[in-house]
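Shown here: the complex without one of its protein chains, the others still in place.
Coming up: chain A.
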Amino acid sequence: MESGVALADAERRLKAYVAALWGIDPPLRPLPQDGDPAAMRPRFDDALVRLPAVWPGMDLYRAALAHVGAHRMFSRPWPARGLKPLLILVVSLFEDARVEHLAMRRLPGLRRLWAPFHRTEPSASLMAADLMERMARALFDPAYRDGNAWVDKGQRLFFERPDRWDDPDFSLMLGGTLAGDLGKMRVQINARGHRVEPPYRDDNGGLWLHDTPPEPPRDVDDPLDAVRPDRIEAEQSDRRDGPPRSLPRPAPFAVADAAAMQPVARHPEWDHRIGLHRPDFVRVVECVPERRPMSDAPDDRRLTSRVHALIRHAVVARPERLRRQREGDRLDLDACIAAAVARCQGHAPDMQVYQRVRRRGRDLSALLLLDASQSTNDPAGDGTVLDLERRSADLLAGALDAAGDRFALAGFRSDGREAVQWLPVKRFGDAYDEAARGRLAGLDGRWSTRMGAAIRHAGSLLAGQPTLRRLLLLVTDGEPSDIDCPDPRHLVEDARKAVQELAGRGIDVVCVALGGDPGTHHHIFGRRNVLAVDRVERLPGLLPAIYAKLTG
């Protein structure tokens, strides 16, 4: 009977917690599971925080993140070269105390979070591990009385100078003194096998810069970790392994046939280095996705009806006041007055003196554009990112169709500048019928993300729509990239330019981001126009809400 909290279940809450406390959002990853879980300690670096996959309780996770956050706020890693392991341990001990006290100055309630883990009591033990655990408590709690001369000295020196807590060198200095004292005492030290106490504190790995970093626990079984950072590489090697236009593995959802690939347009691309468009630089080919049966995942009836209600409401919500009506629910004051004046003057009054409010249909076209690149095959929820994109798009499209909003649906991806694929699922004039749903089911994830070209192509389709407002809603899990673009900035700047071009034509572009770097997205779309969905599984419910909000 394993009691405890799984990181996977608590991750979203914990991420929000550490973001609220410190304004940071490091990815949280499980530590590889080997050995005694009780001996595992958090570990962080400037990119990630690793925590045990299962731990006794939420408070332990929170205490750990509050502590790591305090390091991220107040610690600067020191070079470890040439320092004795014992010195590193004792300096780390003071550094832990220093950053926690700084954190408690700002957030005094953290004391209640951390205090229950400092349970060690005074004892006669002279084992280094015991002394250090007691020192940890003595440095945390000024009221604690240990009795051991070494512990007492550390406590006294530390609490004598709260004015120096802002200075990381204070930890170096006290650590140096106390490590020297400990070295002279005849105590047993196992610096290498040392385990930091209490358990919410990290293993100090993030505090020190090692010339050859100690083997980081590479958890290959962590799918996110293994796939995300190397995605582009993975895509390329994928291609190198196979013949140019087909992947070695069986392609379950293939494009119907080569004849279906129609070159439909050429678009320019922006070169930020020279500040000019390269005219006709990319070619867009249209590939109508092969129809496939919709997945047999059971429909979520409640969600479907909620989405329909939401969209129906958004679509008809805009009221319009009709004046001078023969009948209506309110008097039209101006018409009444005109009638009264006419009557006074002896004319026949116009008796159209009512007004009513009509819910008006909207003057809007929307294009929903789905990223269908390789990375959307990443697992998410019960399936892949693309599965979720498809489910969400299907829900939204069904509701829009029922409500009569004008919309189109397509996917995109690219395989170099001559092959930007446009995958039409539903065009503006078409109905959202079984054939369209079949094409949506036939979208598969491959190749890269030449976003600017896709945005321009979408713009050319939207520009032809006769409505007042035009909206491009782009759903992506990543950032622009393509095989023939080694400079990552190039396609980012191009996409940004494309968004500006659309804005100039009165087309709103909004990005629903399921991942990727928020900074890049803000740069491309403008901060206001990026909606980050932190948990991809929630997309089906969120996308319609986002649409309703944008257009309502």
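Following the convention adopted for this analysis, a contact is a pair of C-beta atoms (placed from the backbone, for glycine too) under 8 Å apart; a residue touches a chain by one contact, two chains touch by 3 or more; residues count from 1.
We adopt the following convention: contacts and distances are computed from a predicted model.
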| item | value |
| --- | --- |
| Protein name, per the UniProt record, of whichever chain is missing from view ("6-hydroxypseudooxynicotine dehydrogenase complex subunit alpha", "CbbQ/NirQ/NorQ/GpvN family protein", "Zinc ABC transporter ATP-binding protein" or "Acetolactate synthase small subunit") | "CbbQ/NirQ/NorQ/GpvN family protein" |
| Contact partner of the left-out chain, one of A:Gly35, A:Gly82 or A:Pro108 | A:Pro108 |
| Hidden partner chain, touching residue among A:Ala124, A:Ile274, A:Cys344 or A:Ala431 | A:Cys344 |
| Residue numbers in chain A that touch the chain omitted from display | 12-17, 19-23, 25, 62, 66, 106-110, 112-113, 318-319, 321, 333-334, 336-337, 340-341, 344, 469, 471, 508, 510, 518, 528-529, 531-532, 534, 549-552 |
